[in-house]
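The block underneath contains the structure these notes are about, expressed in structure tokens.
With one protein chain removed, the remaining protein chains of the complex are shown where they sit.
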Amino acid sequence: MLVDVEARVIRNTRLSSDYNVIALAAPDIAAATAPGQFVMVKSGRGRDPLLRRPFSVFEVLWSNGRVDGLSLLSKRVGVTTGMLFDSVEGDTVSCLGPLGQPFAVVDPPAEAWMVAGGVGLAPFATLGDALVARKTTTTLFYGARSGAELFYLDWFTARGIRLVLATEDGSIGDRGRITVPLERELRRAASAEVMVYACGPEPMLEAVARVAATFKRQSQVSVERVMGCGMGGCYSCVIPVRDAHAAQHAGSERTRPPHHYVRSCIAGPVFRGEDLVWD
Amino acid sequence: MLVDVEARVIRNTRLSSDYNVIALAAPDIAAATAPGQFVMVKSGRGRDPLLRRPFSVFEVLWSNGRVDGLSLLSKRVGVTTGMLFDSVEGDTVSCLGPLGQPFAVVDPPAEAWMVAGGVGLAPFATLGDALVARKTTTTLFYGARSGAELFYLDWFTARGIRLVLATEDGSIGDRGRITVPLERELRRAASAEVMVYACGPEPMLEAVARVAATFKRQSQVSVERVMGCGMGGCYSCVIPVRDAHAAQHAGSERTRPPHHYVRSCIAGPVFRGEDLVWD
Amino acid sequence: MTDLSVQIGSLRLRNPLIAASGCFGYGVEYAEAVDLSTLGGVAVKGLFLKEREGHPPERIVETPSGMLNAIGLQGIGVHRFIREKLPELRRLRATVIVNICGSTLDEYVELARILSDAEGVAALELNISCPNIKEGGITFGCSLHGTFDVVSAVRKVTSLPVVPKLTPNVADVASFAKASEDAGADGVSLVNTFLAMAIDVDTRRPILSNIVGGLSGPAIRPIAVRMVYECRRAVKIPVIGMGGIASASDALEFIIAGATAVQVGTANFVDPFIWAKLLDGLNDYMRRHNLERISDLVGTIDTSARDKQWISS
Partner (left out) sequence: MTDLSVQIGSLRLRNPLIAASGCFGYGVEYAEAVDLSTLGGVAVKGLFLKEREGHPPERIVETPSGMLNAIGLQGIGVHRFIREKLPELRRLRATVIVNICGSTLDEYVELARILSDAEGVAALELNISCPNIKEGGITFGCSLHGTFDVVSAVRKVTSLPVVPKLTPNVADVASFAKASEDAGADGVSLVNTFLAMAIDVDTRRPILSNIVGGLSGPAIRPIAVRMVYECRRAVKIPVIGMGGIASASDALEFIIAGATAVQVGTANFVDPFIWAKLLDGLNDYMRRHNLERISDLVGTIDTSARDKQWISS
């Protein structure tokens, strides 16, 4: 069920000079959210900003045995994320959701490998919880610019989720891109059944999908396109998806395979890696 | 000297469900303000609202023998006044001033009669202070909808300012318009030298100016026109002023006397009652 | 009880609130947020005869109190629409206004024919004003003759109400309303979006892949209200007003300026639950002003001199 709520800010925790986790009193949305779904958020009164912005639900918050809210992991890049960063307890944030297609959660004996780039960590707390609840062996591959931008590591280890880290400056884990350790481990784990989940910048998603395909693994990637409505109304958020019957288009002169645009807000944000055509 | 400051809200005191007094850390403006001058205020971040709004400086605030801010008396009628009403300590309000022509303050033996309608009380705290400092005998005629909307009465009495009140519902003082007791007292005080000051809705100002003229008293009225800039830049705030050499226009077919528009933000907001032509 | 119903040609709308084309998908996307049968009408996303891919991303960007879009009329084409969406819209009891776009006059005629035979279409809105595609109806919408011709041609092949949607990117929109009326339109709707652009100053590139796009949202409301006012004085057929409506008061501004009905686009993105709020606001206004029929309010703007009041400001 779709809910719009003027959610009270319960808590705003700054993780760094750019990242914060904001807890919102939106229990109805939280209770209905599946891992990978998102909310459309509007901060501040009046018309500036005008449009909502999409955010993955980061945590579902419990208190006294009941769901009492959700949190967002936000990285400050502009108006709305700036306002979320500056919010104080008691402010309100308008929150519409849950929206979009969630991740398909795998069961044992399959393993789950979650690959996060930067703020792409956001959907993996709820997904991690769901996987752990099903006793699926779970690994988080997590890359960031530097060790100071790797957050919630304890949260994941406390749940028995194995961490593989990479940083661009090499301060923690592998130096460079997270796809390097991912590829290394996939090569090693040749026999295991693995579902690869990924969220992060699109070039990373493309690389992850490619690596997974190379090693004959399925992948589910969560994409981040600019969204005007989050509900299928505006057609702003489209992403090219491979045509089902590609054969009929054979001989086309395009360099990209035959594809069509689908709305990532309602057909996604989670897609099978093999279905996407990268620009 | 003109100052623009992102003033911190020191305190916000609600006087009723519509009126509040907001104290702002704008010491430079406060120290430079003469009674009757105003500031242009912008509340909230972003572009909604876009334009500043004019507010009389209500009080100049002192602490430890130094000016540390100013206060505004605000009545909630729309966006900006709504934001001022909702402000909390620590918010900021952008404040530009001091602007406009102040009241000419009279000395004894002249008496000062200040006539306030509703939120038109705003300029009379600083004017009252200035008059009292000069030992000028001062009376405040103060009208409002009801007794619950008469504020700061103690503040004025504590300074030895005599109060004459009127309310539309008759709950305190005369029932009806404040011009009724004003006219009565002017009739009585036939011999006293009196300067009449007025601030309030324009029909009230017109009535006050007329009554003063009838009893051969000078008046200074502070008008409230919609202002785009407060600095003479936009020509939005004009008010018709009697032409100096009215004779040359004699024989015009207009019903209003010959007049021209002047910018009330820089030629006013305080005008001599006899100079204004009422629409 | 207040009567919010309004009449556009032979079509009676429950109330004057219509979801604007391109801002409400095919309607079905919003069934979870709003009971479509409570709306005056649902203008579905602009349809060509054939499927269309639209422009590559970026397709939108926010601007002060507005947004630019250059979707490029991605769509499933009229046949799939009739097959896949119309049955569901009928089931939801939506009053369906189909927004149609063609590259040639014949395409408009063909679309009108096809849709006249389909069950559950209440009216045709002729999109001759999309600023985002070169080959589209905008060539008709920017020429008085073109407008006259396309409206007359469609008029001949359908008994459905025909409402051309006018572009604001002209010097005198009222003359286009007049040309539409002369050609037999049952109403005109306006405004479509204003041609506009935004540039990323660091990369020095346009933000939209299409370089230019259409401006919508509250930013344009005062221009749109003026255009509706001008059209109301130029024609007798109903005017459907839109452009930046985000509250009941905004909708009333258009109605008082001369709009028989109004459409809401961008604001639905911000608040898909806006419809009940708008209806409440209209009903509340009617009550406060002791009005029985909202149709009595249409075009009642009073341009005589204003009285002054003794208000305790």
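The chains carry the letters A, B and C, assigned in the order they are written, with residues numbered from 1 in each.
Rule of thumb we're sticking to: a residue touches a chain if its C-beta (ideal position, glycine included) is under 8 Å from a C-beta of that chain, and two chains touch if they have at least 3 such contacts.
Computed from a predicted structure; not experimentally measured.
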Touched by the hidden chain, restricted to displayed chains: A, B, C
Sole residue of C:G72, C:G102, C:P218 or C:P272 that reaches the chain not shown, by the stated touch rule: C:P218
Candidates A:R14, A:R145 or A:R256 - the one touching the absent chain: A:R145
Touching residue (missing chain; options C:Q74, C:S129, C:N169 or C:S189): C:N169
For chain B, the residues touching the chain missing from this view: 1-2, 4, 42, 47-52, 96, 225-226, 228-229, 231-239, 260-261, 266, 279
For chain C, residues in touch with the removed chain: 63-66, 68, 142, 169-171, 194-199, 201-206, 209, 211-212, 215, 217-223, 225-226, 229, 244, 249, 252-253, 256-257, 285, 289, 300-303, 305-306
In chain A, positions touching the absent partner: 47-48, 75, 77, 117-120, 143-145, 168, 200-204, 224, 279
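Keep this in mind: only the chains that are shown with their structure count from here on.
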Two chains sharing the most contacts, counting C-beta pairs only: A-C
Centre distance in Å when chain B and chain C are each reduced to the mean of their C-alpha atoms: 47
Centre distance in Å when chain A and chain B are each reduced to the mean of their C-alpha atoms: 56
Chain B residues counted as touching two or more neighbouring chains: 47-48
Shared-contact residues (touching 2 or more other chains) in chain C: 64-65
